[in-house]
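The complex appears here without one of its protein chains, the remainder shown in place.
The block that comes next holds chain A.
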Amino acid sequence: MSAAGAIAGLGMTAMGKVYGKSAEDFADEAVTRACQDAGLALADLDGLLVNAGAMKGVNLRLSKRLGLRDLRLAADVQSFGSSAGVMVQTACLAIAAGMATAVACVFADDPLSEGVSTGARYAGRSDQLSGLGAMPNALGLRGAVAGYAMAARRHMSVYGTTSLDFAEVAVSARSWAVMNPHAQMDKPLTVEDHQQGRMIAEPFRLFDCCLVSNGAVAVIVTSVDRARDLAQPLVAIEGMGQSHPDYPMDGRSRFGLVTGAVESGRQAYEMAGVRAEDIAFAELYDCFTFTTLVSAEDYGFCEKGEGGDFFRSGAASPGGRLPVNTGGGHLSGYYMWGMTPLSEAVMQVRGQAGERQVPRHDLALVSGNGGTFDDHSTLILADRR
């Protein structure tokens, strides 16, 4: 089928413990770099979509700072971890409708401050808790980790998944990160290291949890025809999907067992006219090891309940049959929400991933996941040079 659009530019700042810059500073730098990467001027942009991270430090005022005039598409987008995919999809729809021609999509965040614990900054917004919606927080479900831990525990109870399975995911991610110059973690990790990591919220130990990063990533979305004339190898967007399942709070809920990746993936595969078996490599949103594992199951890369065996087999690791999170993902690379899997996929599809370049890079699946499995997005990217 004809592609929905293309990723024509990619811009990344330094990420991790990078101090002294605001989220807006990072966003400016990322959009500017993405334009340079594409061979476009900032003035060529006619669309801007902005996704602020946990600290909410950037918004559409970014357009003034960048001096963007006469935009035809401009919005703050907040679909949490699925936002990068949602922004790219929105850009493609606008371009296909003739409403825009070059749309910058940017994520930026600045949760790390020198000398302040990240936990304190994330939990620090201790507003007064009010109403039944806040009751889980009052009961002790604070931050993302506890909610995902409950999801993982249900999967363990039903399918027999274990902490050793999660360890395989963490080890695989690290085996890619050590080859990625953008990655925050550069030392190898073993299953034993994982098992000795301190407990955060059972069943999750330290290395089950993602990193935290300051920084920004931006992409420029254009039509395929436009992108062919620009500076980089063509990265075509061939499949798109979203799913926002809203698990009911009763016995029908498949919370922890099946995620929005099933429906979001079905849509994206159908649009691209491909199947799970056709995918060359996958960049799966990995806020926690369990997220990667259950996403691999739900995209059809292995049977339901066999995610642990999939990672243990080495299939997802360097040299494996379906490389997963080839830059180390959120666990060992950098935490830029959905821009982490997207940026790595763009580098790989272009063949610009250096030492960690996967041999077959013609068809990539990219996922985004937000809330506690509440919001999911999928992109299928193809090398169509």
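In this text, contacts are C-beta pairs under 8 Å (C-beta built on N, C-alpha and C of every residue); 3 or more make two chains touch, one makes a residue touch a chain; residues count from 1.
Methods note: contacts and distances are computed from a predicted model.
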From the list "Acetoin utilization protein AcuC", "Sulfurtransferase TusA family protein", "Maltose/maltodextrin transport system permease protein" or "OB-fold protein", give the UniProt name belonging to the chain omitted from this structure.
"OB-fold protein"
Please pick, from A:A30, A:A151 or A:V258, the residue that touches the omitted chain in the full complex.
A:A151
Which of A:G39, A:P136, A:G305 or A:G371 sits in contact with the chain that's absent?
A:P136
Absent chain, residues of chain A that touch it:
128-142, 145-146, 149-151, 153-154, 157-158, 198-203, 248-251, 253, 255-256
